[in-house]
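A protein chain is absent from this complex, but the other protein chains hold their places.
Right after this comes chain A.
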Amino acid sequence: MFSCWNRRPKPAVMSKAKTQQPAVIHKVIMVGSGGVGKSALTLQFMYDEFVEDYEPTKADSYRKKVVLDGEEVQIDILDTAGQEDYAAIRDNYFRSGEGFLCVFSITEQESFQATAEFREQILRVKNDDNIPFLLVGNKCDLEDKRQVTIDEAQTRAQQWAVPYVETSAKTRANVDKVFYDLMREIRSRKMEAIRQSNGKKIRKKESKKRKCTIL
């Protein structure tokens, strides 16, 4: 009856050839509560600009060619909305990511607390405890307004077994670092995945073979 609805579109036919762009794309997703500076970090990274005026993001995506350890790759940044109402929709954002920058503001305790929820949701969606993930404490230039101590943040990062980095979109401190670090993680994960899948295939073959002999 509803067969039409279920019909998934056929896999996109890749357009022929023409790839001057580097084939490798690393997909980074910015998550975190509203107003912690996800967009500011993204824009600083993309355009070396600091945007002072705040305007809530809905969901923006950016793409940039970068050189990662001598290799030319592309980074695809999805700057998500801090205030997305729909959990289901947030799931969809997260699904498309390969690595996450989980941002909070060191001047706002609540935003730090919220990171736990984000982490949880990401793990659930990706179903992978080792997903490339960085805990980012932004606005470190506002030391005098700090509410989240470094210790506090680092403890949490250790719990999750992820790196913790403090950044400032305003001063550009550590901005490049968080993105590049994450990309490196993503890259190594991809390598591992390829190795694993190869290994799996081999193992599968072997098991099959064994089965045959038993039968």
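By our rule, a contact is a pair of C-beta atoms (placed from the backbone, for glycine too) under 8 Å apart; a residue touches a chain by one contact, two chains touch by 3 or more; residues count from 1.
Methods note: contacts and distances are computed from a predicted model.
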item	value
"Aldehyde dehydrogenase", "Exocyst complex component 8", "Transcription and mRNA export factor ENY2" or "Coatomer subunit gamma" - which is the UniProt name of the missing chain	"Exocyst complex component 8"
Touch criterion as defined above, residue of A:92, A:113, A:130 or A:171 at the omitted chain	A:92
Residue of A:51, A:66 or A:125 in touch with the missing chain, whole complex considered	A:125
Footprint left on chain A by the chain that the document does not show	1-9, 12-15, 18-19, 21, 25, 46, 58-65, 78-79, 85-93, 95-96, 125
